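Written below as structure tokens is the structure these notes are about.
For this depiction, one protein chain was excluded, whereas all remaining protein chains were kept in their positions.
Labels run A and B following the written order; every chain starts at residue 1.
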Amino acid sequence: MRKELPLALTVLTGLWVMACNYLQPVAKLDLFTKTEHWYVISGTAAFLIGTINLIMVHGKNIMRRKEGWYNSAILLIVLFAYSIHGLIVTQNDPKWQWFWDNVWTPVNSTMFSLLCFYIASAAYRAFRVRSKEATVLLVAAVLVMLGNVPLGKLIWSQIPNIKNWIMAVPNSAGMRAITLGVYVGAFAVSMRIMLGLERAHLGSGS
Amino acid sequence: MFDNPTIANTVGAIFTLFIFSYLWKENALYRLAEHIYVGLSAGYIVTMNWHTTLKPAIQQEIAVDKQYYLITAIIIGLLMYTRYFPKIAWLARIPMSIWVGYGVGYVLVFSPAPFITQITNSFQKFSAKYTTWYGTNTVNNILFFIFLIGTMMYFFFTVKRDNPIMVGGATIGRYVLMLAFGSAFGNTVQGRVSLFIGRCQYLLGDWLHLIK
Partner (left out) sequence: MNIFDVLQSVDRRVIYVLLALVIAIPLLKPIPLPLSIAPETQQCYDFLNGLPDGGVLWIGGDYDSGSATELTPVGIAAAKLAFKKNMKIILYSMWNTGATQNHNWLKAVADEMGKQYGVDWVDIGWKAQAPYVLRGMTDDIITAAQGTDFEGNSLASLPLMQQVKKITPEYVDGILDLTTGSPGADTYLQYVIEPKGVPCTVAVTAVSSAQYMPRVRAGQYKGLTNGLSGAAEFEKLTGFPGKATAGIGAQAFSHALIILLIILGNIGYVVNRRG
């Protein structure tokens, strides 16, 4: 019951979605949009799972006075204050938005911008012409880097054209082959789930 | 304070510099900014989910529009929280199995069309007129087809590579993949650098007013 019911629900739900779109008699019932909306609401009802996990992890840090526990305390204070404030005033309140626009947004952007330095350092240290393939990769990377910016055109007028060709022909062919493989893999996994061969989504003990 | 753009930009710049301090070495200011960031993220998700979706569903759709079937949706969603109680934790599999089944159904219904278009587009006319160095033309179409087949042959690991066609095809595929990954790397460098350009424009422009 604890294994069979969830498996049956997975298969039945998948079959229902397919029936709503592929079988005329079922499509005529016009229930697909309603069940889709049902699915959206049921998924949203579980929105606190991540937050609860966060509270549990950082709560444990504080209770056990682990190293840096005060940072966990600050995190939980900010979490509760911002959530409660937002729940009371709604997401359109300018003061609530202020913290998002002037604290979260700069921090988020800056965290991503650190990658700029890491990629420069990594390219310098690791990008070596150890083999013919590595040389081809390096030459393609350099041509694309030059072709994407005005510098390429200044060095030689044909560099942007070469970059365009690399992007349009070999890159597209290689990426398409990889994408087709990904699509086939997605179908295979979906079929395995529908046939009950894949049970990872049911958690441990299944 | 909340209406003053100078204070707003200064607060943003301070947190920006806290994060950049990580480049020198990890420090308390970076960790402080990081933890505040995570706290704000969690608070934002709670607020947005409630106000944009759940509250309208309860206040309007169920209470006013009498769409009572949504009550079952909320109950099923709430079953996810039983995972915190060991004796009834198995009930959390019910909503998960429904969501996975839904996702699988969507993949099987909506994914074939883009996939088929990609395949049919690979067999473009070889008789197209030669037009420009870049663009759809005979030479590029033939090369594209050869490169695509070669790359796919590279991934045939269950076929013996004991004949010239398989070896040749896989070799072409390997070099095509090097070109593809090289262009991906070149674009990745561009992408990462532009993230820092944005931060520079913020610090030098919006905060210090050194650039327009």
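Quick notes
Here is the rule we go by: a residue touches a chain if its C-beta (ideal position, glycine included) is under 8 Å from a C-beta of that chain, and two chains touch if they have at least 3 such contacts.
Since this is a predicted model, take the numbers as computed values, not measurements.
Note on the undisplayed chain: of the listed residues B:82, B:171 or B:190, the one touching it is B:190.
By the touch definition given at the top, subunit A reaches the unshown chain through residues 33, 36-37, 39-40, 43-44, 47, 90-92, 97, 100-101, 104-106, 108-109, 111-112, 116-117, 119-121, 123-125, 127-129, 138, 142, 145-146, 148-154, 160, 164, 167-168, 171-173, 175-176, 178-179. Within the entire complex, the positions of subunit B that touch the omitted partner chain are 23-24, 41, 44-45, 48-49, 51-54, 56-57, 60-61, 106, 110-111, 113-114, 117-118, 121, 134-135, 144, 180, 183-184, 187-198, 200-201, 204-205, 210-211.
The definition used in the following text is that only the chains that are shown with their structure count from here on.
For subunit A in complex with subunit B, the residues that touch the partner chain are 2, 5-7, 9-18, 21-22, 34, 37-52, 54, 68, 71-72, 74-83, 85-87, 90-91, 94-96, 98-120, 123, 133-134, 136-145, 148-149, 161, 163-181, 183, 186-187, 190-191, 193-194, 201-203, 206.
Taken in their complex, subunit B has these residues touching subunit A: 2, 8-9, 11-13, 15-16, 18-20, 22-23, 31-54, 57, 69-70, 72-74, 76-78, 80-81, 84, 90, 92-102, 104-109, 111, 114-115, 118-119, 122, 133-135, 140, 143-144, 147-148, 151-152, 155, 173-190, 192-193, 195-196, 198-199, 202.
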